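Every protein chain of the complex appears in place save one, which is left out.
The letters A and B name the chains in turn, as written, and every chain counts its residues from 1.
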Amino acid sequence: MSHDGHHSVVIPAPGPEFLPHTVAHHFDTPVQEFQAAKLGFWLFLATEILLFGGLFAAYFYYHEAYPETFRLGGHQLDWKLGALNTSVLLLSSWTMAMGVRSAQTSQKKKLLVYCGLTVLGAAIFMVVKFFEYKAKYDHGLFVFPEMFHGYDTATGQLPWFKDYHGVMAGVPHGHLFFAIYVTMTAIHGLHVLIGAGLILWVMKGAAKGRFHAGYFLPVDLVGLYWHLVDLIWIFLFPLLYLVP
Amino acid sequence: MTTNVPVIDSHHGTPATGKPNFLNCSSGLMSWAGTLDHKRIGVMYLVGTMIAFLCGGLFALLVRLHLWEPHGMLFSNADYNQIFTLHGAFMVFLFVIPAIPGSLGNMVLPLMLGAKDVALPRLNLLSFYLWLTGAILATLAIVLGGFDTGWTFYAPYSLYTNKAVVTIGLAIFVLGFSSIFTGLNFIVTVHKLRAPGLTWFRMPLFVWALYATSLLQVLATPVLGITVLLVAFERLYHIGIFDPRLGGDPVLFEHFFWFYSHPAVYIMVLPAFGIISELVSVHSRKPLFGYKLIAFSSIAIAIISFLVWGHHMFTSGQSTYAMFAFSFLTFFVAIPTAIKEFSWVATVWKGSIALNSPMLYTIAFLIIFAIGGLTGVILGALNVDIHLHDTYFVVAHFHYVMMGSIALAFFAGLHHWWPKMFGVMYDETLAKIACGIIFVGFNLTFLPQFIMGSRGMPRRYATYVPDFEAYHRASTIGAMVLGSGVALMVFYLVASLLSGKKAMQNQWGGVTLDWHTPTPPPLENFDHPPSVTTEVYDYSTLDLRTTQTPVS
Partner (left out) sequence: MLALLIQDPAKINYIEKPAPRPEVDAFGQLEKLASTFHDVDGLFYFTYAVCIFFFVLITGVLVFSCVKYRRKTFDQPPASNTTHNTPLEVVWTVIPLIIVMVMFAWGFAGSIDMTTVPYEASRNAYKASAKQWNWTFSYPNDAAKSYNEVWMRVGKPAQFTLESSDVLHAFYVPAMRVKRDIIPGRFQTVWFTPTDIGEYHLFCAEYCGENHSTMYARVHVVSEADYLKRPWDLWEDDTPEKAVKSAASLYSSLCSTCHSINGAVGVGPTWKGLFVKGPDGKITGKQRDVLVKGEKQTITVDDAYIMESVRSPDAKRAAEFPNGGMAVFPPDQLDDRRLKGIIEFMKSLAEK
């Protein structure tokens, strides 16, 4: 940050393995910078929640319209795998929180370890998710490569919904549950991947010593993002896997 | 990203004149394309949104020309449908929503707060590039076959038509995030970067209006994002959420769409209210009448606007309870709006009124908005709306609000802050003539539309029954007059940049902080960190000499 060397505030590094932080030129104090970024980030999280809010509204609307479809659809999902993933994400939220704590107390190694564990959690989550998707694929509940094909407007037969074993036979619009399931979990999964990428980016900075008791803002914000990803899953799990 | 911004010596109490300002402190394409300065980003937004406005205006003129004859004069029905859709989509998503916050808001908000920049300058630049990406995608969609759904993208037609709906959907998704990030940035800036002494109730009303707008942008736009995303998924994968053939409900789409798009109306109009509040005060040189009530009414409008989306769907067969609630709240939102209009008129009353071009645009706004707002009341009545819904009456009503009020307020603000931004004055005589032409042309275009609408002329018609020919022709003539007024305006504004007279340091005699910086402002806005010790709009503190001192 070369521009404006006049009145930029610099936070010194707490030790030789750390780097100092220069407060952006248009802020007067580090506190102002911290609070501004944090307020902005909370607002961003609100937009994320509203984005998912639309999906939740669609879920409730069609759950109301086709309760049998949703009940039967929910039974096709493996709640044990869902519960496993829920535990993994909860644990990873804890490791992320410990990571933020480590940054605040200038413990560089611990920060790296906790962030690494969080990324591991994200990886386990995605692997489990992959096997769940694969099972649905094998049962013809969504056949991905054929999703791009049009459907037969006369019969309403969808190319991506084959239902080989007829598990959804007898309920109206059996595909709707799986359409909503895949849309919600895929968008959530995308957030998991973005979150993991952000944590890796934090680790890169942490390795250089950018984050310490004087400056841990990015760690804090990425932590908040990760908790949001966790929180959304906590709503998705009972709605999709444990449909009443 | 590194910036090519040189260090400016702003320590010493030397006069601002003759020093580098934000326009000439660095040059070269990269110094603009990579700038983090809110004023330069504002200028880029201004250029971009004005180009979008001119494109949208061109489409409007084509629409009007086509309707000269009952069977249509220029296009096939299919092409006409694309043209009116392009007009709507360009005007709404590329001009009306981003124009005022993006250009004037970016330019003025940090100045009014006494800040060096917005709180998150990088995010601000990202907003602009997202806007640009959206504009490019929208243009790409035209190349890829266009889109003929109307700007509302109602399902299931938007799911079945074989046009580039996915591309324009992506454009709107990206533009949505541009809008969200601008709003987010402004909220943080207002909360965290106010100058010492600038309490909430000393903030200029443009800031209040932008703050209320930003809340709406942040809280409503994500729903539009997920809606267009679902439409894209529906077209690509046939997930069935909106497609009635697959068990979906197209009415759910309408709910989703209007949950965003009604607040979006206020995203568009609140900044316009803010500009008018500033301008009536400055050009009447009188404190704004009912300052607090206007500030609160902005917030009240922002809140109520989330609860009235159903009034776009009075003919869709909603339950009686829904109709009751939506109609009631719709009438309720009329009250804060009426308060604003009355307060502006009361501010002008017994003022010292300078009839210069920004004030003429403001007066044109006040008259046109009275019509636009009052006809909204007619549409709020449930049974009357059943007759008028989806007719030209609605078209005329929202053009009185969107074009006649918002665009005119934007022009008013542009004329007001033009000397501040660029340090030059446009030709005042031409400006007054253009304002008159625009006012006359606008009313000639849209008053006949009220009449034919109330007689049953449906909107989005490529051809029409011959009963309405006279009104359509009057409207088309009006559109040509309006178009020539806008062309004249663009001409003298551009000409002023090339050969305009020097503006005054404080051209109009404003007392808010934006008039306390040198003209044009330096890179970090203020020579000395400002602080505020007086109430807002206190013209007793005005140093009249600054209105007579040209910038050097």
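As a working rule, a contact is a pair of C-beta atoms (placed from the backbone, for glycine too) under 8 Å apart; a residue touches a chain by one contact, two chains touch by 3 or more.
What you see is a predicted model; the values in this text were computed from it and never measured.
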Hidden-chain contact residue, picked from the options B:P156, B:P529 or B:P550: B:P156
Among B:K286, B:H415 or B:H472, the residue in touch with the chain that has been omitted: B:K286
Residue of B:G34, B:P70, B:P529 or B:P550 touching the missing chain in the full complex: B:P70
Where the unshown chain meets chain B, residue by residue: 70-79, 81-82, 142, 145-146, 148-150, 154, 156-157, 160-162, 244-245, 249-251, 284-293, 313-317, 320, 323-324, 327-328, 331-332, 334-335, 338-339, 341-343, 345-346, 348-355, 363, 366-367, 370-371, 374-375, 377-378, 380-387, 389-391, 451, 454-456, 458-467, 539, 544, 547-548
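Heads up, the rule we're going with is that only the chains that are shown with their structure count from here on.
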Mean-CA-position distance for chain B and chain A (Å): 34
Residue ranges of chain A in contact with chain B within the complex: 2-6, 24-26, 32, 35-37, 39-40, 43-44, 46-48, 50-55, 57-58, 61-62, 65-66, 147-148, 150-151, 153, 156, 158, 160, 172-173, 175-176, 179-180, 182-183
Of chain B, residues touching chain A in the complex: 2-3, 5, 7-8, 10-11, 115-117, 119-121, 123, 180, 184-185, 187-189, 191-193, 218-223, 225-227, 230, 233, 236-241, 245-249, 252, 256, 524
